[in-house]
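Note that one protein chain is taken out, while the other chains of the complex remain in position.
Entry: chain A
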Amino acid sequence: MSYSITEPSSRQKWFAGILVVGYALLTLLPLIWIIATGFKTPADAIAYPPKVIFTPSLEGYVNLFTSRSRVTPEDLAALGPPTTWYDAIVRQYDMVINGPSRYGERFMNSVIIGFGSTFLSVFLGTIAAYAFSRFKVPLKDDLLFFILSTRMMPPIAVAIPIFLMYRQLGLSDTHLGMILLYTAVNLSLSVWLLKGFIDEIPIEYEEAALIDGYTRFQAFYKVVLPQAATGIASTAIFCLIFSWNEYAFAVLLTSGEAQTAPPFIPTIIGSGGKDWPAVAAGATLFLMPIMIFTILLRKHLLRGITFGAVRK
């Protein structure tokens, strides 16, 4: 068989381009709409027909980060002119700022729990995957199957037992409890994904390092880890996306101390009128860490770093 490579015609290129842009728009539209709503005024947000062109406003973000209360026009006048730009926005609605909202705290909880459990899942997963890949582990296949079997039902199916256990152990509504829980859920994915990546790394690299005078552990972190970077990065992204977006356990197991952003964002709706711009602003900010994390690791995802160094 022989194949010939021909340059696509300009019409084909146009067609392909339109297809790609069209698909991108389709998937990005909800995202764009959320980001746009975050910068609308409450009135613009619920306007019908929907406003595509609007005057941007930071009201949503101010409402997201503050708790406010309504005051009479007389009291408002007695306060004198607003001292800050966000004061000015709030006073248009006869309100004053009482203090910060809990969004910042909840967001930080999400960061601690999401990144904490991602780090733990990837760390434990890498070590376990390396052992499964390189050493004679008794009952290896059974163990691997057992690890995978934890994913065979939705995690929420065991929510009640976990709830009871956590209450008994004092892990309810703690960062540690949520980190452990998300790690447990992610670990099977992480072990299996990483084992695949580590299996792909020829064992000769480690043997070369052993002969070059390094210990097995040094060979692992100086030779295997850099090779596995691509796999570790993609595994980390999968783990983070799960623990960052997890909603059901967060609702069930957290209320005050360790509540993450996903259960908190919907509660914004309830606090006096449907404040869609604030909800959209909360969602927009909530998207950012995952986007930044993915963009930072993108080069590892795309780069085939083992290319060409070993002839197969």
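By definition in this document, contacts are C-beta pairs under 8 Å (C-beta built on N, C-alpha and C of every residue); 3 or more make two chains touch, one makes a residue touch a chain; residues count from 1.
Convention: contacts and distances are computed from a predicted model.
*Asks:* Mind telling me which option in "ABC transporter ATP-binding protein", "Glutamyl-tRNA(Gln) amidotransferase subunit A", "Biopolymer transport protein ExbD/TolR" or "Thiolase domain-containing protein" is what UniProt lists for the chain we can't see?
*Replies:* "ABC transporter ATP-binding protein"
*Asks:* Among A:Ile35, A:Ala159, A:Leu210 or A:Val251, which residue is in contact with the omitted chain in the full complex?
*Replies:* The one listed residue touching the chain not shown is A:Leu210.
*Asks:* Which parts of chain A are in contact with the chain that was left out?
*Replies:* Residues touching the hidden chain, for chain A, are 202, 204-205, 207-215, 218, 223, 226-227, 305-312.
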